[in-house]
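Worksheet: the structure to be examined is printed underneath.
Here the complex is missing one protein chain, while the rest keep their positions.
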Amino acid sequence: MKRKLRDLPPALLMLVPSLGLLTVWVIYPLIKAIDYGHKKCDISSRNCRDVGWDRYFSVFQSTQFQDSLIVSLKFTLMTVPIGLVLGIGLAVLADKHLKGIGIFRTIFSSTVATSVAVASLVWFVLLQPSRGILADMLSDWFPVLKNPGLLNDSGTALPAVALSSIWASLGFTFIIIMAGLQSVPRDLYESAFVDGAGSFRRFTNVTLPMLTPSILFVSVVLTTRALQSYGEIDLLTQGGPQATKATTNIPYLIYGNNSVIHNDIGTKSAAAVLLFLLCLAFAALQFRGFGKRVHYGN
Amino acid sequence: MAYGAHVARVRLEHVSKQFGEGDEQVTAVDDISLDIEDHEFMILLGPSGCGKSTLLRMVAGLEDPTAGDVFIGDHRVNDQLPKLRDIAMVFQSYALYPHKTVRANIEFPLKVRGVPKAQRAAEALHAADVLGLTDYMKRKPGQLSGGQRQRVALARAIVRKPAVFLMDEPLSNLDAKLRGDTRTELVDLHRRLDSTFIYVTHDQVEAMTMGSRVAVMNAGRIEQVGTPQEVYDRPASAFVAQFIGTPPMNLLPVGVLGTDDVQVGIRPEHLVLSTGGPLSGTVSMVEHLGHEVLLHAESGAGRLVARVDPASVIPAVGQAVQFDAAPQHLHRFDATSGVRVS
Amino acid sequence: MRTTRTHRFAALAAVGLIAAACSGGDDITDSGDKPATSSTTPGDTLAPTTTVALDLLPDCPTDALETATGTVEIEFWHGMGSVLADELQKLADAYNDSQSKVHVTLSGESYEITIDNYLQASQDSRPDLVQMPEYMVQSMVDTESTVPVGKCIDSSGFDTSEFLPTALTAYSTQGVQWAMPFNVSNPVLYYSKKAFIAAGLDPNDPPESLEELRAYSQQLVDSGAAQYGIALDSGFDSGGGWYVEQWFAQAQEYYADGDNGRTNRATQVLYNNQTGVDLLTYVQTMINDGLAISVGDNASGTDDLLKIADESAPAAMAIHTSAALGGALELLKSGVFKQLGADDLGIGRMPGPDGNPGALIGGASLWPVNSGDPVKVAATWDFISYLVSAENQSEWAATTGYVPVRTDALTVEPYKTILDTDSRFSVAYDQLKASPDALTSAGPVVGPLRQIRAVLATAVAKIFGGDDVKTALDEAATQANNLIADYNTSNGG
Partner (left out) sequence: MATDAVRGARKVGRYSLLVFVAVVVLFPIYAVLLQALKSGPDAFDHPRSLLPVDLTLDTIRAAWTEGDLGHLLMNSLFVSSVVTVGVIVTSLLAAYAFAFLNFPLKGATFALFLATMLVPAEVTVVINQRTADSLGWMNSYQGLIVPSLASTFGVFLVRQVFLQIPKELREAASLDGVGHMRFLYEVAAPLSRPTLGALGLFTFLGTWNAYLWPSQVINDDEHRTIQIGLNSLKTPNDISKFNLLTGGLVVAALPIFIMLVVFQRQLVRGLTAGAVKG
């Protein structure tokens, strides 16, 4: 007991910077946002009145939130599994002792250097229907690239944003999975080989199980990114095409320039808190689903 | 307490230590009182989990006693920070700073205390010299062998010239040969230094060969304190009797060679082959160890082990034998408490 | 312990998702309390004309600058990007160099970010002057944070006789001149003269009415001169929102009640009336007949213009803000597009119902902020009056493609020469000048106009895609009326 208290002053001193910053910039705004969620405010968000906590339910049930929730879920389902599979594929491909493999590894991890802004604008330059490089090169085979443009078509806009996002995350996924692969003890492969397991069986019985911590980590990070993606939407489609709002995900519903709740801090906060709960639920599901199957090296 | 002022008597009075709370509470040290004289080499001996390390750590100040008092010299040090207790400690894992050189490791305690650079270098060199480390001063711990690391840890301890040395199983990570050599060195070191040593081990050989006194601990209590010879010759309890000595003392079932409330113990060297002796059995195994032979026999009183002269006639396995023992070599312990009765 | 909690979370989330799937969809703007006015029918609730009590508004002590000691520092947040920002900076630098009483510092972002930053900021950290696009009028009034420019005009005796009436009216409601028009633009028709010639059309006689637009398009497509007649977009700042407002102005109809919100606070939009249905049915037919092509939301802002320069499937025309003219000509001059030079670009007035002239002004205006410091307010006014001088408006219009807010700017260099040598720069001005001086031509003033445009843009995009016109417009109108009611409840309506 005494010892615990003896450590308290230094502990407080050491925690104060982080704890103070987190309190001011994360915890306080979170609480404040939860509070705003049941208020309605004027254009400057200063004079507010209470509209009741059931606002959270009505926001959740509103058409716009439901639509954007579906977009968010679709986007997550497009980016996470495909990103994972591609990342694992690249890593397995590059996990061989071949001459010059280092160059390929550098190339595969290169997109980690692109920010959301850079990656999105790269794809903007590629996909712009009249001047885009890809649009120009491939429109004979894929007319949609030109008319109305991959980012302007209700059917292809979200997959196109997802493509940009998958590409941007590929380097990250590759690096993590690659590191996971390299930490698999070689004798495991050798013993599986001796046991007569073919390369596919070695992959499913040795590689994948040993990769579970890396896969869990990547999937949590990718899911969080997918659920919180804003920059790529803002730069590529601005939530459009408007007819279907095909890329208005929850963050864009909250922050998008032409969102109907753009100037309504109360509704925005309520939607943001709901997004937070969604992220929590996803993280919990992933840890639960994966948790028991994760093999930690130590 | 000032650096180098040696008042090295260590006194523990009714010291207890509990870990955990509520149902999960565990008593690691249970009301121990112990007096360690100045310049004594005190061994705390016991099986793992008996509380000996906890006791040592309370002397060091790394744990606070739940009850009781710890004195170093004339001062009650319960509330004193470790650095003020004039002690040095050698850990089982040596606890060397892996990123610092040998020299920096040895100098570090002095540096912390603000000893001037030149003096600190000289003293580190002296300590290194004492332990034969002068050739390795620029290496880092990772580049040293286990024995060398252990000596660096010792050097780091002696450089401070503490009143009390605390050692927590410092030899357990060494191989058998090195352990033997280091035992001798430690005894030598103790002789040369004007310090009290408190040494924790579970190895009775270390206890017997190095200690000026041994405190045998079991389940948080001290069973016996005495010189190694006393502890061996007159074990204060059945536990001590069995813990000290290899092979351990034969403990006969209650009633055999004694009364219903007394258990009798006989050391293997005191069990002699004697036709018509009171303990009969069948030889189950014969161990030839060169200078002696260990004879294992199954008897009505359980398994017996006798140490016999290799020059004598050794019975074969399966042969029926009888043993006897001189009355002065019988140790009697209370059947329920295990305490020595005579 | 941890797993139990995790389980509970997961279960909760699952329940939530299922509940979500089953629940009905209300509008998100209904999510507070139901506004009382949402059930009334459009047009019924015209309140009597109100005027704002001028005495209650902050004063503009323009002579306070005389009392200032030393240089007065003022801060100006604007929404200009790239070359426009550079040009604005040039004007400000010249101002700073020309006198020592006032020094202005510029901060530029997009309009959207400027708006957000301004609205979120406390009054203390707001700038002394802010530039706001035309759709922000009612919102800015409701922040009660500015000094009405009208008071400055009165107090300083500033002469506004040379100003375009429509430009001034755009920024006044209920008798108060709130802001000073600065960068005025309006949509014009951009077209490829080359395509017109190839189709046998007169490259100097662009279509003016919607009927002509259709006929021209037909001929362009039939002749093979272009794949499409016109490129349309459904961006909320252009084809999806703003242009519809333009067409209502050209048809001399109100877009919102309360005389476009200028006599009274608006409570309803009116665009789902017959005029709206006719207009958008026209557009839909154009697309269905292959005469027009939708370039979508125009998220990049230039998709429609680039369609004119497209090699493989060009459109011959596009409606786009006049503000882009300078940049477009510069781009074409650089020779990036081999098949289209700067001289091949034609500019015509925005084709509208019955070929009526007239356009609503777009662009933005200058709002002096009520900092509470008379000296700063006076200094801000000094800078405003500098920016809208004939000389500077001439300079500004010449480099940007914006329309001068005053007629005498046309007679001053460098704009004068440009007009003389390139008539394309005068089109936007001419159609603005020709606008009738009526409230229908002043455009709607509605609190959440930005959101209303977004809502309409969705409807327009749906109509482009083939949805029923009336249904789409009605849906949008309902949603817009909700927004207005919701806004009015929260903002002293």
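All chains are identified by letter, namely A, B and C, in their written order; residue positions are counted from 1 within each chain.
What we mean here is this: a residue touches a chain if its C-beta (ideal position, glycine included) is under 8 Å from a C-beta of that chain, and two chains touch if they have at least 3 such contacts.
Here the structure is a predicted model, which is why all the values come from computation and not from measurement.
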item	value
Left-out chain, listing which of the shown chains it touches	A, B, C
Identified contact with the non-displayed chain, of B:14, B:83 or B:192	B:83
Residue of C:93, C:330 or C:354 touching the missing chain in the full complex	C:330
Sole contact to the chain not displayed, among A:61, A:76, A:214 or A:259	A:214
Absent chain, residues of chain A that touch it	3-5, 7-8, 10-15, 17-22, 24-30, 32-33, 36, 90, 93-94, 96, 98, 101, 104, 106-118, 121-126, 131, 133-134, 136-137, 167, 170, 172, 175-176, 178-180, 183, 213-214, 216-218, 224, 227-228, 230-231, 235, 250-251, 254-255, 265, 268-269, 272-273, 275-276, 279-280, 283, 294, 296-297
Contact set of chain B toward the excluded chain (per top definition)	60-62, 81-84, 87-89, 91-95, 97-99, 108-109, 112-113, 156, 160
Missing-chain contacts mapped onto chain C	77, 81-85, 106-110, 113-114, 116-117, 120-122, 125, 300-302, 305-306, 311-312, 321, 323-324, 327-328, 330-331, 334-338
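Throughout what follows, only the chains that are shown with their structure count from here on.
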item	value
Chain located farthest away, centre of chain B as origin (C-alpha)	C
Chain B and chain C, separation of their C-alpha mean positions in angstrom	90
Distance between chain centroids, defined by C-alpha means - chain A, chain B (Å)	59
Chain A - residues contacting chain C, complex	40-45, 47, 49, 51-52, 55, 58-66, 69, 124, 128-131, 139, 146-149, 151-154, 236-238, 240-245, 253, 257-264, 266-267, 270-271, 277-278, 280-282, 284-285, 287-288, 291
Chain A partner contacts - residues on chain C that touch it in the complex	3, 6-7, 9-10, 12-13, 16, 20, 23-33, 112, 119-120, 139, 142-143, 145, 234, 236, 240, 293-297, 299-300, 303, 306-307, 309-310, 312-313, 447-448, 450-451, 453-455, 457-458, 460-462, 464-465, 467, 479, 483, 486-487, 489-492
